[in-house]
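Since the structure comes first, as structure tokens, the remarks are kept for the end.
Removed: one protein chain of the complex. Kept in place: all other protein chains.
So that you can tell them apart, the chains are marked A and B in the order they are listed, and the count of residues begins at 1 in each.
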Amino acid sequence: MVPLFVLIPFFSIIILNLFPKKLMQHLSFVWLGFLSLAQVYLVAARPVWFWDTKLELWNLLFSFRYSVDVITLVMLLCIGIVVFISLLASRAMISDVHQRVNFKNLLLVSLIGMNATVLVTDVFSLYVFIEITAVSSYIMIAMNKDRLGLEGAFKYLILSAIATVMMLVAISLLLLLTGNTSFEAVGAGLAGAGNSLFVRVSIGLFLCGLFIKSGLVPFHGWLPDAYSAAPAPASILLAGIVTKVSGVYVLMRLAISVFGLTPSVQALLMFIGAVSIIIGAVAALTQTDFKRMLAYSSISQIGYIILGVGCGTKLALIGAVFHLFNHAIFKSLLFVNAASVEKELGTTDMDKMGGLTQRMPVTGITSVIGLLSTAGIPPLSGFWSKFIIIIALWQAGNFGYAAFALLASIITLAYFLSMQRKVFFGKLRSGLENIKESSMGLIVSQAVLAIITLVVGLIFPLVISWR
Amino acid sequence: MALNLILLVLLLVAGIWTVLTTRLVRSVVGLALVSAVVSILIFRLNSPLAAAFELSVCAGLISVIFVTTISFTQRLTAERLEERRKERLGKYWYLPVILIIFGILLVVFKPKLDFPLPQVPSEQDTRNIIWHMRHVDLLGQILIILAGVFGVVILFKEPKK
Partner (left out) sequence: MNLAGAQTFWYFYIAIMLLFVMGAYYIIASFNLIRVLIGLELLIKAVTLLSILTGYLTHNEGLAQALVITLIVIEVVIMVVAGGIVVCIYRNNKSLDTRKLKELKG
């Protein structure tokens, strides 16, 4: 019954839009919440009746070839959680009825796009669903039609269209080399095609397109703009999961099960990862805008994941997937923090903040958890995944990269501490005396995400052995 | 083959005209021309269905989209246009030079076609492939059209005064 991850949301878009808008607003909130939580439950508990039943009758009408492994499951779990959080945030942050309805429609489209991206087993279908997710995020970013949002959306659109052109050229060349587009056929065909120039060009172009999609240095230009300009619920979704699915996940999937981790691919991935870690961290140090700083730190964290994938040993891959999960959780947590600060203060400029913990205790405390987890402080979840990646790098003999990753996490700690001091701790800035804690939806989502970060960190041996 | 060559040259000429022309509308016409030539080439490469799609959708619909977008935005006055033309001359004369250099490089450094032709699937009817083997892509098409509809609803609506 796995195709239902895609099909139920698909039919619910059509059915929900038949209702009048006033009713649909509440109905779609409940239904989307149910869908995302059901997805989390189905992945976390893995009931046999769901995963092992085949839809015989349905398959005659609609055949959906899919494959499920640990990476897919982790991604499905993250998608469920982040979509739920983004839904709660949209309730709190968007006041206009029409905009709310529009946002929920786009959220559903994006949910389907991401679920399908992680399930399909065909290079071209991957492109199709990446593009669906991307189109819904362009519209989400531009939704408020303010100047910044439109600019961010246009930049994102152009760069990601260039990325998809690169991916399409690669797909055409793969078609020339292997005659088909399914993962198996492409993998087998590439193994038979030797080391022709065309093989190298197609793999290189595909990876390059995915680097743009995941916002790695030197292709990161669009990412801070899009993240910081998007409306808050959209930026939670984008930073939390969209770039991870359409960039990092696809890169992992292709590198592991299609192209194979050849030494040159490994070297490329590790180099790009390391450059992203350091440039992202240094750029984050200099930012004065809360969301932009988080965006740069996101680039740096994605660098760790790519470094892990590039290392390629089993331990490193476990670390990379674990860090992907952790990053989805704590980055959404931090963006929810940013959203609640933005909602109460009306700005994300860090120079205008100070001592907010006194007025917004939940936001302040959960943000500390998120930040420390990002910086890799034990016993929070972010520590373990970074630790595993560094250990794996050391074991594989990449001492330079291991030391480098360790060093960069100190810079991470530095910029987060300086930000903490500016925004949440210290003396309450004058003019902020009347600030209240933000609305219930945001408080709940912050608390949930912070608890996940804490608990996963504390019981991490169980999490690692989860299959 | 001779006809293909003529069409390819026509394609390049239309492309260059698209890039170099001053008026925005003419650039769109140039794009439509490129599309039309591409669709004839696609037809000559044994792919009639895709050619029909390319001709109707890309040469037709996309030009309509561009013209609509242009009509929503400003027109330049005559003197501004003249000014723009001079400005563009300075910027675009590089293009033919780059194209010639690049073309010579491409002819000189031909990559070797040193791989065997692959085994292809036995099913070769496009309609069968779409309707029996690529259901997922069909679902994707419906979904992206839905996304486009939401986009039009959100973006083209006049802002409240």
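To be clear about the criterion, a contact is a pair of C-beta atoms (placed from the backbone, for glycine too) under 8 Å apart; a residue touches a chain by one contact, two chains touch by 3 or more.
Just so we're clear, the structure is a prediction, and the values are computed from it rather than from any experiment.
A.B. asks: Where does the absent chain touch, in terms of which shown chains it meets?
C.D. replies: Touch partners of the hidden chain, whole complex considered, are A, B.
A.B. asks: Pick out the residues on subunit B that sit against the missing chain.
C.D. replies: These residues touch the chain not displayed: 1, 4-5, 8, 11-12, 15-16, 18-19, 24, 27-28, 31, 34-35, 38, 41-42, 45-47, 49-50, 53-54, 57-58, 61-62, 65-66, 68-70, 72-74, 91-92, 94-95, 98-99, 102-103, 106-107, 110, 113, 115, 117-118, 120-121, 123-126, 128-130, 133-134, 137, 140-141, 144-145, 147-148, 151-152, 154-156, 159.
A.B. asks: Which parts of subunit A face the unshown chain closely enough to count as touching?
C.D. replies: Contact residues on subunit A toward the absent chain are 124, 128, 131, 135, 138-139, 142, 145-148, 150-155, 157-158, 161-162, 165, 168-169, 171-173, 175-176, 179-181, 220-221, 224-225, 228-229.
What we mean here is this: only the chains that are shown with their structure count from here on.
A.B. asks: When the C-alpha atoms of subunit A and subunit B are each averaged to a single point, how far apart are the two points in Å?
C.D. replies: Roughly 32 Å separates the two chain centres.
A.B. asks: Please give the residue numbers of subunit B that touch subunit A in the complex, ascending.
C.D. replies: 111-121, 133-137, 139-141, 143-144, 146-148, 150-151, 153-155, 159
A.B. asks: Within their complex, state which residues of subunit A touch subunit B.
C.D. replies: Residues 6, 10, 13, 62-65, 102, 105-106, 109, 112-113, 116, 120, 122, 124-125, 128-129, 131-132, 135-136, 138-139, 142-143, 145, 176-180, 189, 192-194, 196-199 of subunit A touch subunit B in their complex.
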